[in-house]
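Before I ask anything, here is the structure I am working with.
One protein chain is absent from this view; the other protein chains keep their places.
All chains are identified by letter, namely A and B, in their written order; residue positions are counted from 1 within each chain.
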Amino acid sequence: MNAFLYANAWLIITVVKVALLLFIVLTVNAYLTWFERKVVAHIQSRWGPHRVGPHGLLQPMADGLKFLFKEDPTPAGVDRFVYFLAPLLALALALTSIAIIPFGPDPLPWKILGQTIYLGILPPNVNIGILALFAITALGVYGVALAGWSSNSKYPLLGGLRSSAQMISYELALTLSVVGVLLIAGSFNLTEIINDQTSRYGILGWNIFPQFLGFICFFIAAVAETNRVPFDLPEAESELVAGFHTEYASFKFAMFFIAEYTSMITVSCLCAILFFGGWLSPFPATWTWTYYLPTVLLLPAGLWVIWDGLRYETIFGKVILPGIGAVMCILAIALVIFPGVNNFIQAPFWLLSKIFVFLFVYVWMRGTLPRLRYDQLMAFGWKMLLPVSIANVVVTSFAILRWGAIK
Amino acid sequence: MIPTNYYIVLSAILFGLGVLAFIFKRNIISIFMSIELMLNAVNLAFVAFSQAMHKLDGQVFVLFVIVVAAAEAAVGLAIIILTARNRQSLNVERVDLLKL
Partner (left out) sequence: MTAPLIIFFVLAALAVGGALSLIFQKHPIHSALSLIVVMVALAGLYLLLGAEFVAAVQIIVYGGAIMVLFVFVIMLLNAGIEEHTNFSKLAGFPGLLLAFALTGFIAATIARSTDTVQAASQPGNMASTRDLSTMIFKDFVYPFELTSFLILVAVLGAIVLAQREKA
(Lines give C-alpha, C1' and ligand atoms only; values in the text may rest on other atoms or scores of the structure.)
Protein backbone atom coordinates (compact mmCIF):
# COMPACT_ATOMS: atom_id res chain seq x y z
CA MET A 1 0.00 0.00 0.00
CA ASN A 2 2.71 2.39 1.02
CA ALA A 3 4.79 1.48 -2.02
CA PHE A 4 1.79 2.12 -4.24
CA LEU A 5 1.27 5.51 -2.63
CA TYR A 6 4.87 6.48 -3.21
CA ALA A 7 4.92 5.16 -6.77
CA ASN A 8 1.90 7.21 -7.76
CA ALA A 9 2.58 10.11 -5.43
CA TRP A 10 2.51 12.75 -8.15
CA LEU A 11 -0.83 11.58 -9.50
CA ILE A 12 -2.44 11.28 -6.07
CA ILE A 13 -1.22 14.68 -4.95
CA THR A 14 -2.45 16.29 -8.14
CA VAL A 15 -5.89 14.75 -7.71
CA VAL A 16 -6.05 15.91 -4.10
CA LYS A 17 -4.92 19.39 -5.13
CA VAL A 18 -7.60 19.52 -7.84
CA ALA A 19 -10.29 18.44 -5.39
CA LEU A 20 -9.11 20.99 -2.82
CA LEU A 21 -8.94 23.82 -5.35
CA LEU A 22 -12.38 22.87 -6.67
CA PHE A 23 -13.80 22.99 -3.15
CA ILE A 24 -12.18 26.36 -2.44
CA VAL A 25 -13.24 27.88 -5.75
CA LEU A 26 -16.84 26.73 -5.40
CA THR A 27 -17.05 28.06 -1.85
CA VAL A 28 -15.52 31.35 -2.89
CA ASN A 29 -18.02 31.48 -5.76
CA ALA A 30 -20.91 31.00 -3.37
CA TYR A 31 -19.69 33.75 -1.08
CA LEU A 32 -18.91 35.95 -4.06
CA THR A 33 -22.64 36.03 -4.81
CA TRP A 34 -23.27 37.03 -1.20
CA PHE A 35 -20.55 39.68 -1.41
CA GLU A 36 -21.92 41.01 -4.68
CA ARG A 37 -25.47 41.26 -3.37
CA LYS A 38 -24.28 42.96 -0.18
CA VAL A 39 -22.07 45.51 -1.97
CA VAL A 40 -24.60 46.31 -4.69
CA ALA A 41 -27.26 46.66 -2.00
CA HIS A 42 -25.16 49.11 -0.03
CA ILE A 43 -24.39 51.07 -3.20
CA GLN A 44 -28.13 51.35 -3.72
CA SER A 45 -28.89 52.19 -0.05
CA ARG A 46 -30.42 48.81 0.75
CA TRP A 47 -29.41 46.12 3.23
CA GLY A 48 -29.09 43.16 0.91
CA PRO A 49 -29.56 39.62 2.21
CA HIS A 50 -29.78 39.65 6.02
CA ARG A 51 -32.45 37.14 6.98
CA VAL A 52 -30.70 33.81 6.55
CA GLY A 53 -28.05 33.69 9.24
CA PRO A 54 -26.14 36.66 10.63
CA HIS A 55 -25.55 39.24 7.86
CA GLY A 56 -27.23 36.80 5.48
CA LEU A 57 -24.15 34.61 5.61
CA LEU A 58 -26.15 31.44 5.07
CA GLN A 59 -27.85 32.86 1.99
CA PRO A 60 -25.45 31.15 -0.50
CA MET A 61 -26.30 27.76 1.02
CA ALA A 62 -30.01 28.48 0.78
CA ASP A 63 -29.53 29.54 -2.85
CA GLY A 64 -27.51 26.42 -3.59
CA LEU A 65 -30.18 24.16 -2.11
CA LYS A 66 -32.82 26.00 -4.09
CA PHE A 67 -30.84 25.47 -7.31
CA LEU A 68 -30.60 21.75 -6.62
CA PHE A 69 -34.24 21.16 -5.80
CA LYS A 70 -35.94 23.29 -8.46
CA GLU A 71 -37.74 21.51 -11.25
CA ASP A 72 -35.51 21.06 -14.27
CA PRO A 73 -37.69 21.07 -17.38
CA THR A 74 -36.19 20.58 -20.83
CA PRO A 75 -38.05 22.75 -23.33
CA ALA A 76 -39.61 21.11 -26.37
CA GLY A 77 -37.68 21.18 -29.63
CA VAL A 78 -34.21 21.68 -28.15
CA ASP A 79 -31.19 19.96 -29.60
CA ARG A 80 -30.75 17.68 -26.60
CA PHE A 81 -27.07 16.83 -26.94
CA VAL A 82 -25.91 20.40 -27.44
CA TYR A 83 -28.40 21.67 -24.87
CA PHE A 84 -26.80 19.49 -22.19
CA LEU A 85 -23.28 19.99 -23.48
CA ALA A 86 -23.31 23.80 -23.32
CA PRO A 87 -23.46 24.35 -19.54
CA LEU A 88 -20.99 21.51 -18.96
CA LEU A 89 -18.57 23.07 -21.41
CA ALA A 90 -18.91 26.52 -19.87
CA LEU A 91 -18.32 25.22 -16.35
CA ALA A 92 -15.50 22.85 -17.24
CA LEU A 93 -13.53 25.48 -19.17
CA ALA A 94 -14.01 28.12 -16.48
CA LEU A 95 -12.79 25.75 -13.77
CA THR A 96 -9.86 24.50 -15.86
CA SER A 97 -8.50 27.98 -16.33
CA ILE A 98 -8.03 28.40 -12.56
CA ALA A 99 -5.66 25.41 -12.59
CA ILE A 100 -3.01 27.42 -14.42
CA ILE A 101 -2.76 30.19 -11.81
CA PRO A 102 0.17 29.87 -9.38
CA PHE A 103 -0.79 31.04 -5.89
CA GLY A 104 2.62 31.34 -4.26
CA PRO A 105 6.34 31.15 -5.03
CA ASP A 106 7.53 28.77 -2.34
CA PRO A 107 6.71 25.11 -1.98
CA LEU A 108 5.18 23.96 1.29
CA PRO A 109 7.90 23.73 3.95
CA TRP A 110 7.44 19.99 4.36
CA LYS A 111 7.30 17.24 1.76
CA ILE A 112 4.30 14.95 1.38
CA LEU A 113 4.96 11.45 -0.01
CA GLY A 114 8.40 12.64 -1.00
CA GLN A 115 7.05 15.37 -3.29
CA THR A 116 7.57 19.09 -3.10
CA ILE A 117 4.19 20.75 -3.04
CA TYR A 118 3.65 24.07 -4.78
CA LEU A 119 0.59 26.25 -4.33
CA GLY A 120 -1.33 25.83 -7.57
CA ILE A 121 -1.97 22.77 -9.68
CA LEU A 122 0.69 23.05 -12.37
CA PRO A 123 4.37 22.93 -11.47
CA PRO A 124 5.90 26.42 -11.71
CA ASN A 125 8.08 25.66 -14.74
CA VAL A 126 5.29 25.23 -17.30
CA ASN A 127 6.35 27.40 -20.19
CA ILE A 128 3.06 28.18 -21.88
CA GLY A 129 1.12 29.31 -18.81
CA ILE A 130 -0.57 32.38 -20.20
CA LEU A 131 -0.97 30.92 -23.68
CA ALA A 132 -2.79 27.94 -22.22
CA LEU A 133 -5.03 30.33 -20.32
CA PHE A 134 -5.86 32.20 -23.50
CA ALA A 135 -6.55 28.94 -25.28
CA ILE A 136 -9.04 27.95 -22.59
CA THR A 137 -10.72 31.36 -22.60
CA ALA A 138 -10.90 31.22 -26.39
CA LEU A 139 -12.95 28.03 -26.16
CA GLY A 140 -15.23 29.61 -23.55
CA VAL A 141 -17.33 31.23 -26.28
CA TYR A 142 -18.83 27.89 -27.20
CA GLY A 143 -20.66 27.43 -23.92
CA VAL A 144 -22.60 30.63 -24.47
CA ALA A 145 -23.05 30.39 -28.24
CA LEU A 146 -24.19 26.77 -28.18
CA ALA A 147 -26.55 27.37 -25.27
CA GLY A 148 -28.14 30.16 -27.26
CA TRP A 149 -28.45 28.09 -30.39
CA SER A 150 -29.65 24.81 -28.89
CA SER A 151 -32.43 26.33 -26.80
CA ASN A 152 -34.60 26.71 -29.92
CA SER A 153 -35.96 30.02 -28.75
CA LYS A 154 -35.49 33.53 -30.08
CA TYR A 155 -34.10 35.36 -27.07
CA PRO A 156 -31.38 32.81 -26.34
CA LEU A 157 -30.46 32.79 -30.04
CA LEU A 158 -30.07 36.57 -30.05
CA GLY A 159 -28.06 36.40 -26.83
CA GLY A 160 -25.83 33.67 -28.25
CA LEU A 161 -25.23 35.62 -31.46
CA ARG A 162 -24.42 38.76 -29.53
CA SER A 163 -22.06 37.00 -27.21
CA SER A 164 -20.11 35.19 -29.91
CA ALA A 165 -19.64 38.44 -31.83
CA GLN A 166 -18.70 40.28 -28.65
CA MET A 167 -16.29 37.67 -27.39
CA ILE A 168 -14.44 37.34 -30.72
CA SER A 169 -14.11 41.11 -30.97
CA TYR A 170 -12.80 41.63 -27.46
CA GLU A 171 -10.54 38.60 -27.45
CA LEU A 172 -8.24 40.35 -29.93
CA ALA A 173 -7.83 43.33 -27.64
CA LEU A 174 -7.45 41.02 -24.63
CA THR A 175 -4.59 39.10 -26.18
CA LEU A 176 -2.85 42.15 -27.66
CA SER A 177 -2.99 44.11 -24.42
CA VAL A 178 -0.98 41.41 -22.66
CA VAL A 179 1.76 41.40 -25.32
CA GLY A 180 3.38 44.45 -23.71
CA VAL A 181 3.78 42.58 -20.42
CA LEU A 182 5.10 39.53 -22.25
CA LEU A 183 7.66 41.68 -24.05
CA ILE A 184 8.89 43.14 -20.77
CA ALA A 185 9.05 39.80 -18.98
CA GLY A 186 10.25 37.84 -22.02
CA SER A 187 8.32 34.76 -20.96
CA PHE A 188 4.92 33.10 -21.11
CA ASN A 189 5.44 31.60 -17.68
CA LEU A 190 3.27 33.28 -15.03
CA THR A 191 5.81 32.69 -12.25
CA GLU A 192 8.55 34.30 -14.29
CA ILE A 193 6.30 37.23 -15.17
CA ILE A 194 5.77 37.85 -11.47
CA ASN A 195 9.42 37.43 -10.56
CA ASP A 196 10.34 39.88 -13.29
CA GLN A 197 8.38 42.57 -11.45
CA THR A 198 10.58 42.36 -8.35
CA SER A 199 12.40 45.56 -7.59
CA ARG A 200 14.10 47.28 -4.67
CA TYR A 201 11.28 49.80 -4.44
CA GLY A 202 8.40 47.36 -4.12
CA ILE A 203 5.40 48.81 -5.89
CA LEU A 204 7.51 50.74 -8.42
CA GLY A 205 8.59 47.54 -10.14
CA TRP A 206 5.09 46.46 -11.04
CA ASN A 207 4.03 46.33 -14.65
CA ILE A 208 1.15 48.72 -14.04
CA PHE A 209 3.50 51.71 -14.44
CA PRO A 210 5.08 50.93 -17.81
CA GLN A 211 1.92 49.19 -18.99
CA PHE A 212 -0.86 51.41 -17.70
CA LEU A 213 -2.53 51.57 -21.12
CA GLY A 214 -2.17 47.81 -21.48
CA PHE A 215 -3.84 47.30 -18.11
CA ILE A 216 -6.81 49.52 -19.01
CA CYS A 217 -7.29 47.66 -22.29
CA PHE A 218 -6.85 44.30 -20.59
CA PHE A 219 -9.33 44.99 -17.85
CA ILE A 220 -12.02 46.36 -20.17
CA ALA A 221 -11.59 43.49 -22.62
CA ALA A 222 -11.58 40.97 -19.79
CA VAL A 223 -14.81 42.34 -18.36
CA ALA A 224 -16.32 42.04 -21.82
CA GLU A 225 -15.02 38.47 -22.12
CA THR A 226 -16.68 37.48 -18.86
CA ASN A 227 -19.98 39.09 -19.94
CA ARG A 228 -20.22 41.31 -16.91
CA VAL A 229 -21.74 44.77 -16.54
CA PRO A 230 -21.35 47.08 -18.49
CA PHE A 231 -20.81 44.49 -21.23
CA ASP A 232 -23.51 42.02 -20.22
CA LEU A 233 -25.43 42.32 -23.49
CA PRO A 234 -25.70 38.54 -24.01
CA GLU A 235 -27.94 38.43 -20.95
CA ALA A 236 -29.45 41.91 -21.01
CA GLU A 237 -32.64 41.24 -19.08
CA SER A 238 -34.51 44.31 -20.25
CA GLU A 239 -34.18 43.27 -23.90
CA LEU A 240 -33.55 39.53 -24.01
CA VAL A 241 -35.27 38.16 -20.86
CA ALA A 242 -32.10 36.44 -19.65
CA GLY A 243 -30.23 36.03 -22.92
CA PHE A 244 -28.50 32.77 -23.66
CA HIS A 245 -29.59 31.01 -20.46
CA THR A 246 -33.28 31.89 -20.66
CA GLU A 247 -34.32 28.28 -21.25
CA TYR A 248 -32.06 26.82 -18.58
CA ALA A 249 -33.32 26.09 -15.11
CA SER A 250 -32.18 24.56 -11.87
CA PHE A 251 -28.70 23.10 -11.81
CA LYS A 252 -27.93 23.74 -15.47
CA PHE A 253 -28.54 27.41 -14.84
CA ALA A 254 -26.35 27.18 -11.74
CA MET A 255 -23.55 25.82 -13.92
CA PHE A 256 -23.60 28.94 -16.10
CA PHE A 257 -23.72 31.02 -12.96
CA ILE A 258 -20.72 29.30 -11.40
CA ALA A 259 -18.84 29.54 -14.70
CA GLU A 260 -19.39 33.29 -14.82
CA TYR A 261 -18.19 33.84 -11.27
CA THR A 262 -15.22 31.53 -11.73
CA SER A 263 -14.09 33.45 -14.79
CA MET A 264 -14.39 36.63 -12.72
CA ILE A 265 -11.95 35.09 -10.25
CA THR A 266 -9.59 34.04 -13.06
CA VAL A 267 -9.58 37.52 -14.56
CA SER A 268 -8.90 39.05 -11.15
CA CYS A 269 -5.98 36.63 -10.68
CA LEU A 270 -4.63 37.57 -14.10
CA CYS A 271 -4.89 41.30 -13.44
CA ALA A 272 -3.03 40.86 -10.17
CA ILE A 273 -0.36 38.63 -11.69
CA LEU A 274 0.27 40.42 -14.97
CA PHE A 275 0.07 44.04 -13.88
CA PHE A 276 0.14 44.26 -10.09
CA GLY A 277 3.09 42.12 -9.17
CA GLY A 278 1.18 38.97 -8.25
CA TRP A 279 2.36 37.87 -4.83
CA LEU A 280 4.97 40.62 -4.46
CA SER A 281 4.51 43.03 -1.60
CA PRO A 282 3.96 46.69 -2.55
CA PHE A 283 6.56 47.71 0.06
CA PRO A 284 10.34 47.51 -0.35
CA ALA A 285 11.74 44.26 1.03
CA THR A 286 13.77 46.19 3.61
CA TRP A 287 10.65 47.34 5.45
CA THR A 288 10.38 44.25 7.61
CA TRP A 289 7.57 45.66 9.69
CA THR A 290 5.22 45.18 6.74
CA TYR A 291 5.57 41.44 7.33
CA TYR A 292 3.20 41.83 10.25
CA LEU A 293 0.41 43.35 8.15
CA PRO A 294 -1.58 40.08 7.91
CA THR A 295 -1.56 39.91 11.73
CA VAL A 296 -2.47 43.55 12.10
CA LEU A 297 -5.41 43.11 9.75
CA LEU A 298 -6.54 39.74 11.06
CA LEU A 299 -6.58 40.59 14.78
CA PRO A 300 -9.03 43.55 14.73
CA ALA A 301 -11.20 41.72 12.22
CA GLY A 302 -11.37 38.72 14.54
CA LEU A 303 -12.15 40.87 17.56
CA TRP A 304 -14.88 42.68 15.61
CA VAL A 305 -16.45 39.38 14.52
CA ILE A 306 -16.52 38.19 18.16
CA TRP A 307 -18.10 41.46 19.35
CA ASP A 308 -20.58 41.45 16.48
CA GLY A 309 -21.57 37.83 17.05
CA LEU A 310 -22.25 38.37 20.74
CA ARG A 311 -24.85 41.02 19.86
CA TYR A 312 -26.97 38.48 17.95
CA GLU A 313 -29.95 36.89 19.56
CA THR A 314 -29.88 33.70 17.50
CA ILE A 315 -27.81 30.72 18.60
CA PHE A 316 -25.99 30.71 15.27
CA GLY A 317 -24.83 34.28 15.69
CA LYS A 318 -23.94 33.83 19.34
CA VAL A 319 -21.90 30.67 18.81
CA ILE A 320 -20.57 30.52 15.26
CA LEU A 321 -19.50 34.13 14.74
CA PRO A 322 -17.46 34.34 17.96
CA GLY A 323 -16.00 30.95 17.06
CA ILE A 324 -14.83 32.23 13.68
CA GLY A 325 -13.54 35.40 15.34
CA ALA A 326 -11.60 33.36 17.90
CA VAL A 327 -10.02 31.27 15.14
CA MET A 328 -8.98 34.45 13.32
CA CYS A 329 -7.45 35.90 16.50
CA ILE A 330 -5.57 32.67 17.24
CA LEU A 331 -4.25 32.65 13.66
CA ALA A 332 -3.14 36.26 14.02
CA ILE A 333 -1.29 35.50 17.23
CA ALA A 334 0.20 32.32 15.76
CA LEU A 335 1.60 34.37 12.88
CA VAL A 336 3.49 36.54 15.36
CA ILE A 337 4.82 33.56 17.31
CA PHE A 338 6.02 31.49 14.31
CA PRO A 339 7.98 33.75 11.95
CA GLY A 340 8.43 30.87 9.49
CA VAL A 341 4.69 30.58 8.98
CA ASN A 342 4.46 34.35 8.72
CA ASN A 343 7.10 34.45 5.98
CA PHE A 344 5.33 31.69 4.10
CA ILE A 345 1.98 33.42 4.31
CA GLN A 346 3.20 36.74 2.87
CA ALA A 347 3.01 35.84 -0.84
CA PRO A 348 -0.46 34.24 -0.81
CA PHE A 349 -1.67 37.08 1.44
CA TRP A 350 -0.71 39.78 -1.06
CA LEU A 351 -1.99 37.81 -4.05
CA LEU A 352 -5.35 37.14 -2.40
CA SER A 353 -5.71 40.77 -1.30
CA LYS A 354 -5.11 41.97 -4.85
CA ILE A 355 -7.59 39.43 -6.22
CA PHE A 356 -10.11 40.63 -3.66
CA VAL A 357 -9.64 44.24 -4.74
CA PHE A 358 -10.33 43.33 -8.36
CA LEU A 359 -13.41 41.34 -7.41
CA PHE A 360 -14.62 44.40 -5.55
CA VAL A 361 -14.02 46.54 -8.65
CA TYR A 362 -16.13 44.10 -10.66
CA VAL A 363 -19.01 44.41 -8.22
CA TRP A 364 -18.55 48.15 -7.93
CA MET A 365 -18.84 48.51 -11.70
CA ARG A 366 -21.99 46.44 -11.64
CA GLY A 367 -23.47 48.79 -9.07
CA THR A 368 -22.61 51.98 -10.93
CA LEU A 369 -22.30 51.60 -14.70
CA PRO A 370 -25.18 51.41 -17.19
CA ARG A 371 -25.15 48.82 -19.96
CA LEU A 372 -23.71 49.74 -23.36
CA ARG A 373 -25.82 49.69 -26.49
CA TYR A 374 -24.87 46.95 -28.93
CA ASP A 375 -23.47 49.18 -31.68
CA GLN A 376 -21.58 51.22 -29.07
CA LEU A 377 -20.07 48.00 -27.78
CA MET A 378 -18.86 46.91 -31.21
CA ALA A 379 -17.62 50.37 -32.15
CA PHE A 380 -15.73 50.65 -28.85
CA GLY A 381 -14.12 47.24 -29.25
CA TRP A 382 -12.97 47.67 -32.82
CA LYS A 383 -12.36 51.40 -33.15
CA MET A 384 -11.01 52.22 -29.70
CA LEU A 385 -9.73 49.23 -27.76
CA LEU A 386 -8.01 47.37 -30.60
CA PRO A 387 -6.04 50.34 -32.02
CA VAL A 388 -5.01 51.43 -28.53
CA SER A 389 -3.72 47.98 -27.62
CA ILE A 390 -1.85 47.70 -30.94
CA ALA A 391 -0.32 51.13 -30.31
CA ASN A 392 0.66 49.93 -26.85
CA VAL A 393 2.47 46.93 -28.36
CA VAL A 394 4.31 49.14 -30.87
CA VAL A 395 5.35 51.73 -28.29
CA THR A 396 6.46 49.07 -25.83
CA SER A 397 8.54 47.21 -28.37
CA PHE A 398 10.25 50.41 -29.53
CA ALA A 399 10.93 51.38 -25.92
CA ILE A 400 12.47 47.98 -25.25
CA LEU A 401 14.56 48.26 -28.42
CA ARG A 402 15.78 51.70 -27.41
CA TRP A 403 16.37 51.31 -23.68
CA GLY A 404 16.25 47.57 -23.17
CA ALA A 405 13.81 45.92 -20.79
CA ILE A 406 12.98 48.39 -18.06
CA LYS A 407 14.65 46.75 -15.09
CA MET B 1 9.14 7.94 -28.37
CA ILE B 2 6.41 7.63 -30.96
CA PRO B 3 7.55 6.81 -34.51
CA THR B 4 7.06 9.68 -36.95
CA ASN B 5 5.30 7.29 -39.31
CA TYR B 6 2.36 7.03 -36.95
CA TYR B 7 1.78 10.75 -37.18
CA ILE B 8 2.14 10.73 -40.94
CA VAL B 9 -0.35 7.91 -41.38
CA LEU B 10 -2.80 9.65 -39.05
CA SER B 11 -2.35 12.80 -41.08
CA ALA B 12 -3.03 10.89 -44.32
CA ILE B 13 -6.17 9.32 -42.83
CA LEU B 14 -7.46 12.71 -41.71
CA PHE B 15 -6.70 14.17 -45.12
CA GLY B 16 -8.59 11.32 -46.80
CA LEU B 17 -11.56 11.84 -44.51
CA GLY B 18 -11.43 15.52 -45.39
CA VAL B 19 -11.54 14.69 -49.09
CA LEU B 20 -14.42 12.30 -48.49
CA ALA B 21 -16.34 14.93 -46.55
CA PHE B 22 -15.63 17.45 -49.30
CA ILE B 23 -17.16 15.14 -51.90
CA PHE B 24 -20.00 13.83 -49.79
CA LYS B 25 -21.29 16.92 -48.00
CA ARG B 26 -23.93 19.09 -49.63
CA ASN B 27 -24.13 21.97 -47.17
CA ILE B 28 -21.76 24.69 -48.30
CA ILE B 29 -20.64 25.40 -44.72
CA SER B 30 -19.86 21.73 -44.11
CA ILE B 31 -17.85 21.62 -47.33
CA PHE B 32 -15.89 24.59 -46.13
CA MET B 33 -15.28 22.82 -42.83
CA SER B 34 -13.90 19.78 -44.63
CA ILE B 35 -11.34 22.06 -46.28
CA GLU B 36 -10.29 23.16 -42.80
CA LEU B 37 -9.99 19.50 -41.84
CA MET B 38 -7.61 18.89 -44.75
CA LEU B 39 -5.51 21.90 -43.77
CA ASN B 40 -5.32 20.54 -40.24
CA ALA B 41 -4.19 17.16 -41.50
CA VAL B 42 -1.37 18.80 -43.44
CA ASN B 43 -0.39 20.82 -40.36
CA LEU B 44 -0.01 17.62 -38.38
CA ALA B 45 2.39 16.27 -41.00
CA PHE B 46 4.37 19.52 -40.89
CA VAL B 47 4.77 19.43 -37.12
CA ALA B 48 5.62 15.72 -37.14
CA PHE B 49 8.36 16.25 -39.74
CA SER B 50 9.60 19.32 -37.89
CA GLN B 51 10.07 17.22 -34.78
CA ALA B 52 11.67 14.36 -36.69
CA MET B 53 14.16 16.60 -38.51
CA HIS B 54 14.81 18.80 -35.47
CA LYS B 55 14.16 21.89 -37.51
CA LEU B 56 11.62 24.57 -36.74
CA ASP B 57 10.71 25.33 -40.35
CA GLY B 58 7.74 22.98 -40.16
CA GLN B 59 6.28 24.80 -37.17
CA VAL B 60 6.74 28.16 -38.89
CA PHE B 61 4.89 26.81 -41.90
CA VAL B 62 2.07 25.65 -39.66
CA LEU B 63 1.73 29.16 -38.28
CA PHE B 64 1.54 30.51 -41.82
CA VAL B 65 -1.04 27.90 -42.78
CA ILE B 66 -3.14 28.92 -39.78
CA VAL B 67 -2.94 32.58 -40.83
CA VAL B 68 -3.98 31.69 -44.37
CA ALA B 69 -6.82 29.56 -43.02
CA ALA B 70 -8.06 32.48 -40.94
CA ALA B 71 -8.00 34.81 -43.94
CA GLU B 72 -9.70 32.16 -46.04
CA ALA B 73 -12.41 31.65 -43.43
CA ALA B 74 -13.14 35.38 -43.29
CA VAL B 75 -13.55 35.72 -47.06
CA GLY B 76 -15.21 32.34 -47.54
CA LEU B 77 -17.81 32.91 -44.88
CA ALA B 78 -18.58 36.33 -46.33
CA ILE B 79 -19.17 34.64 -49.69
CA ILE B 80 -21.37 32.02 -48.01
CA ILE B 81 -23.48 34.71 -46.34
CA LEU B 82 -23.86 36.44 -49.69
CA THR B 83 -24.85 33.22 -51.46
CA ALA B 84 -27.32 32.29 -48.77
CA ARG B 85 -28.86 35.74 -48.96
CA ASN B 86 -29.24 35.58 -52.74
CA ARG B 87 -30.42 31.98 -53.16
CA GLN B 88 -32.24 31.35 -49.88
CA SER B 89 -30.40 28.02 -49.61
CA LEU B 90 -27.11 26.60 -48.39
CA ASN B 91 -27.26 23.52 -50.57
CA VAL B 92 -24.52 23.61 -53.19
CA GLU B 93 -26.77 21.89 -55.73
CA ARG B 94 -29.02 24.91 -55.73
CA VAL B 95 -26.10 27.14 -56.61
CA ASP B 96 -25.95 26.17 -60.27
CA LEU B 97 -26.60 29.43 -62.05
CA LEU B 98 -23.92 31.97 -62.80
CA LYS B 99 -26.45 34.76 -62.87
CA LEU B 100 -29.75 35.03 -61.06
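A few notes on this one:
Methods note: a residue touches a chain if its C-beta (ideal position, glycine included) is under 8 Å from a C-beta of that chain, and two chains touch if they have at least 3 such contacts.
As the structure is a computational prediction, the values presented were derived from the model and not from experiment.
In the full assembly, the chain not pictured is in contact with A, B, by the touch criterion defined above. Touching the chain that is not shown, out of A:Thr74, A:Asn127, A:Asn343 or A:Gln376: A:Asn127 (per the contact rule at the top). Residue positions on chain B in contact with the hidden chain: 1-10, 12-21, 23-27, 29-30, 32-34, 36-37, 40, 43-45, 47-54, 56-57, 59-60, 62-64, 66-75, 77-82, 84, 90-91, 93, in rising order.
In the full complex, chain A makes contact with the omitted chain through residues 79, 81-82, 85, 127-128, 131-132, 134-135, 137-139, 141-142, 145-146, 148-149, 157, 160-161, 164-165, 167-168, 171, 175, 188.
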